[in-house]
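Since the structure comes first, as structure tokens, the remarks are kept for the end.
One protein chain omitted, others in place.
Labels for the chains are A, B and C, by order of writing; each one numbers its residues from 1.
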Amino acid sequence: MALRSAEEYKQGLRDDRAVYILGKKVADVTADPYLTVGVETAAYDFHLAHDEEKRDLAVMKDAESGEDVSSYFEVPDYPEAVAKRHELIKAACYHTDGALPFVKDVGTDIINGLSAVARGMGNDTYRDRIENYRKYCARNDLSMSGAVTDVKGDRSKGPSEQDSPDYYLRIVDETDDEIVVSGAKAHITASAYTDEIIVIPTRAMTEADADYAVAFAIPAATKGITQICRPSFRAEDSYHFPTPRPKRGHIEALVIFDEVRVPKDRVFLLREWRAAQYVAYAFSAFHRFTAVTYKIPILEYLTGLGMLAADANGVSKASNVRDRFVSMINYTETTKALARAALSEPQNFGESGLYVANCLTSNIAKLHFASNFHEFVRNVQDIAGGLLVTQPTYQDWQHDELQPYLKRYMGGAGDFDAEARLKLMSTMHHVFASDFAGWHEVCTIHAEGSFATQNMMLLAEAPAEMYKSKAREIVGLSA
Amino acid sequence: MALRSAEEYKQGLRDDRAVYILGKKVADVTADPYLTVGVETAAYDFHLAHDEEKRDLAVMKDAESGEDVSSYFEVPDYPEAVAKRHELIKAACYHTDGALPFVKDVGTDIINGLSAVARGMGNDTYRDRIENYRKYCARNDLSMSGAVTDVKGDRSKGPSEQDSPDYYLRIVDETDDEIVVSGAKAHITASAYTDEIIVIPTRAMTEADADYAVAFAIPAATKGITQICRPSFRAEDSYHFPTPRPKRGHIEALVIFDEVRVPKDRVFLLREWRAAQYVAYAFSAFHRFTAVTYKIPILEYLTGLGMLAADANGVSKASNVRDRFVSMINYTETTKALARAALSEPQNFGESGLYVANCLTSNIAKLHFASNFHEFVRNVQDIAGGLLVTQPTYQDWQHDELQPYLKRYMGGAGDFDAEARLKLMSTMHHVFASDFAGWHEVCTIHAEGSFATQNMMLLAEAPAEMYKSKAREIVGLSA
Amino acid sequence: MALRSAEEYKQGLRDDRAVYILGKKVADVTADPYLTVGVETAAYDFHLAHDEEKRDLAVMKDAESGEDVSSYFEVPDYPEAVAKRHELIKAACYHTDGALPFVKDVGTDIINGLSAVARGMGNDTYRDRIENYRKYCARNDLSMSGAVTDVKGDRSKGPSEQDSPDYYLRIVDETDDEIVVSGAKAHITASAYTDEIIVIPTRAMTEADADYAVAFAIPAATKGITQICRPSFRAEDSYHFPTPRPKRGHIEALVIFDEVRVPKDRVFLLREWRAAQYVAYAFSAFHRFTAVTYKIPILEYLTGLGMLAADANGVSKASNVRDRFVSMINYTETTKALARAALSEPQNFGESGLYVANCLTSNIAKLHFASNFHEFVRNVQDIAGGLLVTQPTYQDWQHDELQPYLKRYMGGAGDFDAEARLKLMSTMHHVFASDFAGWHEVCTIHAEGSFATQNMMLLAEAPAEMYKSKAREIVGLSA
Partner (left out) sequence: MALRSAEEYKQGLRDDRAVYILGKKVADVTADPYLTVGVETAAYDFHLAHDEEKRDLAVMKDAESGEDVSSYFEVPDYPEAVAKRHELIKAACYHTDGALPFVKDVGTDIINGLSAVARGMGNDTYRDRIENYRKYCARNDLSMSGAVTDVKGDRSKGPSEQDSPDYYLRIVDETDDEIVVSGAKAHITASAYTDEIIVIPTRAMTEADADYAVAFAIPAATKGITQICRPSFRAEDSYHFPTPRPKRGHIEALVIFDEVRVPKDRVFLLREWRAAQYVAYAFSAFHRFTAVTYKIPILEYLTGLGMLAADANGVSKASNVRDRFVSMINYTETTKALARAALSEPQNFGESGLYVANCLTSNIAKLHFASNFHEFVRNVQDIAGGLLVTQPTYQDWQHDELQPYLKRYMGGAGDFDAEARLKLMSTMHHVFASDFAGWHEVCTIHAEGSFATQNMMLLAEAPAEMYKSKAREIVGLSA
């Protein structure tokens, strides 16, 4: 099968999937006013392969069949694959104004993680299954989402210790050919508009948790799967000035599995509870660098908005504003530099033969952008001023009696007349002070792992023994 | 006239005022779905005087007429007045869940500021006018807003240096009895639903700016005034779970003055450009402590939400979460302690005989809460988790097929069943991750003066010479 | 006995005490070049009572005998006692350039703590003993130090769990009239030059730790006590320019108790292990506010030095330097405001009838100054420039051939000629970049409890249930 067009991708989503949003069932996810934003954002992963300029980056030959497939599906079994993937994802994000198309990257990050674990476990069955699944997705040019985080109930307790057995997804039945699973995965980005959902465990498990140690892939339209979506922005929004580019963004779902049947050749972990944590870790090792990558275009853009606000307000030369610029630029460029550093030392993940960006540095990059984003927002809000939240709306602008007043009073400095300034402030409200801005703040913290997880991993990955042994040597303490 | 009831206050707003919101003219501000939230919040300033428990705090005798008037109108000509007003405002805020009723405090803060300046200038005319205006408002039990911030155009330039003369409000004509003013004031809280608007300059001026040096009071329904309002939250919102208390909040307006005629007995500054900055400073000296005061109830409430989220998620005993608690509590309690410190040393403002809370300490308190709020938000978002923005909505909860799933999967720890947890997350979304949250972040920075202004004032108010003279003495340098 | 003079205090120190410094036994602590600095600093606690201006603050009548005694010994059984003591300590510190005389405050803080605990326990024997001891010290006008922190060995283990029984001070024998104790207390300030040492436990204990649960007072010259002192500055120092005031500072000791016999009427806790933690907590409740108090003069002085450095360098008007000023002043004045707030709400400690400054606010004040001091130092070092550490020394200044060069090249801005600038930099080196500066940084963190302890106490003292119950009410959750 050839590389699909964006239209073919959309056509593929018009199936029996059970998707709800705001209390209503969605008949066609490509037509819902919220979900269509996500669908169009995702579609660029399909546009990309048909874009002449990006083709070299986006398309490769399937090693066996020789057919054209998406480069996302490449097996990263050589160090340079890391930089190549970085460029691919960055190109996709630049196109979508920072909003990662998402429907091929997270899925292949999970495939890579599962493959690395299977290789690490020496489990050829799982390795073959996951590599066959990779080929299947590549050759059918499918979109995929990743369902990792369980609903978790009381987070101080493990899966089998909860008051209810339902707080982590689990195997409720098994036949020779199939397993049956129930449970719910939370915060699942884009699953409402991907062909496939890949499910993996979210944490370390004990022997008592064996039924919870399960990984598999399943079409999103499978019977028993119900998705409850939550918008991250307002579709009905008429406050904001229209922009030349379509609105970009994604929609998360709570994905409920109610006795869903999974064929065993799509099962990649089955009660091997000792491996559960390693699967989660491997996924995050691959996916964290994807996150670091997609931050670059968005931070450049957000920094630019902040600087334009200063121009519009006539304060770009004020010393306090220049201090804000320094802080904003430092934040953005440090993120970029840490990404470059991470890819300058690719790492053979767990000696699996698959390469990831340097884990410690990727982790530091993620901690950097997650820890300092709120300060960045504060800086921009400080520069933009109260107009960020008190600006007249696009409806006011369209009103015959009000527009003359707005033209008279809303002008700014330099080339910012009232309309330009209100347009700028309108976009900045969306990005820095709206529901969407809140969603962005929370994602920056929680997507790809919380602070607590990052800190734990940083301690695990850092060369602590090397530091200490140097210090022992200099002080004169026996090793 | 007796103390008005909330109903009488609302009745008084049904006049000819020209108020627009989202591109439409509002016939009755007490009936508009957005503005009514502000009106009801403001109404508590009227409820208060009729609340038996708060009466001692809220009502005083008019010194001349002996009639009952609101305590907000007290002349603060003795040190203890500061603490009394602090208790009054705090009580009002506790009632409105932290959202300051606002329509008597800011107005009397301006009246106090103008009175202090007139006393400082030795200008008996202005002093009599402002004190008469105070009595007028008190005896008619009026609500007032304050219009301070001009639209400003290019902020690197003064009023008379702008490309357009319209970027600061100015006197465009004058007769024996009246002045005529044009201009626009931005970010004016609650003016759409106050009886009166008091206008003062926002900055220092030069001789060339004399026409811009003007202060006065005017009924909101005066001909020539057009208000363009901007919601700070979504009225149409059906995402959120209903709460037992009404929604609270305020609405800002761009207030346009188009050749508005002002009788001279309501003019408190008329081209005395040298005094313009002092008026702005005096107002902020009085108002800043109001801001410090109203932060206390809201921060206690927000801290509580964050701690409940930890309970709901079962993470209250995790060491990383306890670190977040320490940071959140430290933020909240430092704000409270700085408020106590500011009132423990009331200050005779500019030797005017009117007392304010200690200016330097109030300033420090404001800087404290404004500088650290985004980190506080980050901490709460970190504790609350992704559910803060991916939670199923109230519409989902009401859906027959979805509710059983939500009950099964959305339960948390302890006594947080699915409904309690979703209710909590619903309120938390509103407060920490919505348009309203963005508005709150921006207000925390910009209301009552930006960082740059606060820093400048801190330098001006601090006892720098005392520090240096001590240091000189100890080092042994001549003074 | 009358209030002693400073000379009488010094005379009293010339006894058999076993004090070592830098590997040598000290014959007379008032004559050792290091210890004499501490002795002279401490002596101001005796000067104070003879200073006509301070007498009202420093002297009170003994309730029973009517004789004049030091106000330090007042029983704080009324709320205003807190503010009075604050003023007393502040006056002492202003005199000693910020270096707290120390030899009456810490001792009476412990006496107050032990008295509050005895009252809380309802233990009249201990209460009488400690109050008698208070009178004894008052009437003999003694100086006292407090020995709290044990050497601790492996801090992850309790006293009885250590590899060695010696890591916490313990009772090794007991007779009808005496106990015998062995152990070592670390970081004991001023004990080398106080008449008395008061010993209390440093942490919570278990039943197995009963022998370690002991509190008592003992003369410093008692047989079996050996003190190993460590200078916090260089006595031999000829780098620095002479200053008009004597050098101030204190010396810590490791105080070793080797089978020291203690009469039982000086024992205030004897194996009541459950009370051990409460004694430590009570002491810190009283002492923490002493620390907050003595920080005020020192921070004002340090801020002044930083501002003078800017004057000397001609950079006081540079925007980046003014930002540093804002940060420095904010740090200093926030500390002062938190002190005022703490004393504006004195607290009846554990319902003992003895008053302390508000515990939560004192704790916040301590956390504030300890958390931000290094940033303050960084700011001053940034302003002062490299000369802080590369400045020519006083020896260079005294050299005939070098002085002309220094005069020619070392001049600064304004009235800072070369000599004034070098004098300033000389003091600043001592305070911001020397052994003493390192000692000061470490003390700021660790004196009066580490960050970990403060954080734990903040969580314990904060009104967390109040926050949560407000939030529950507003959200609509049952309490």
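Observations, loosely collected:
In this text, a contact is a pair of C-beta atoms (placed from the backbone, for glycine too) under 8 Å apart; a residue touches a chain by one contact, two chains touch by 3 or more.
Here the structure is a predicted model, which is why all the values come from computation and not from measurement.
Here one chain is not drawn; of A:Val148, A:Ala275, A:Ala342 or A:Leu402, the residue touching it is A:Ala342. The missing chain, though absent from the display, is touched by one residue of C:Thr149, C:Thr206 or C:Asn348; that residue is C:Thr149.
Considering A:Ala2, A:Ala208 or A:Ala464, the position touching the chain not shown turns out to be A:Ala464 (whole complex).
Contact with the chain that does not appear here is found for just one residue of A:Gln11, A:Ser164, A:Asn330 or A:Gln398, A:Asn330. Contact between subunit A and the absent chain runs through residues 97, 241-245, 300-301, 303-305, 307-308, 311, 322-323, 325-326, 329-330, 332-334, 337-338, 340-342, 344-345, 360-361, 364-365, 367-368, 415, 420, 423-424, 427, 455, 458-459, 462, 464, 466-478. Of the residues in subunit C, those that touch the hidden partner chain are 20, 22-24, 149, 151-157, 163-164, 166-167, 183-184, 186-187, 226, 228, 230, 232, 234, 236, 238-239, 252-254, 256, 258, 313-315, 317-318, 320, 373-375, 377-378, 381-382, 384-399, 402, 405-406, 408-414, 429, 432-435, 437-439, 441-443, 445-447, 450-452, 455. Residues of subunit B in touch with the missing chain: 319-320, 323.
In this section, only the chains that are shown with their structure count from here on.
Note: the chain lying farthest from subunit C is A, by mean C-alpha position.
Centre-to-centre separation between subunit A and subunit B, using Cα means, comes to 39 Å. Centre-to-centre separation of subunit B and subunit C, using mean CA positions: 42 Å.
Separating the CA-averaged centres of subunit A and subunit C is a span of 52 Å. Within subunit C, the positions touching two or more other chains are listed as 323.
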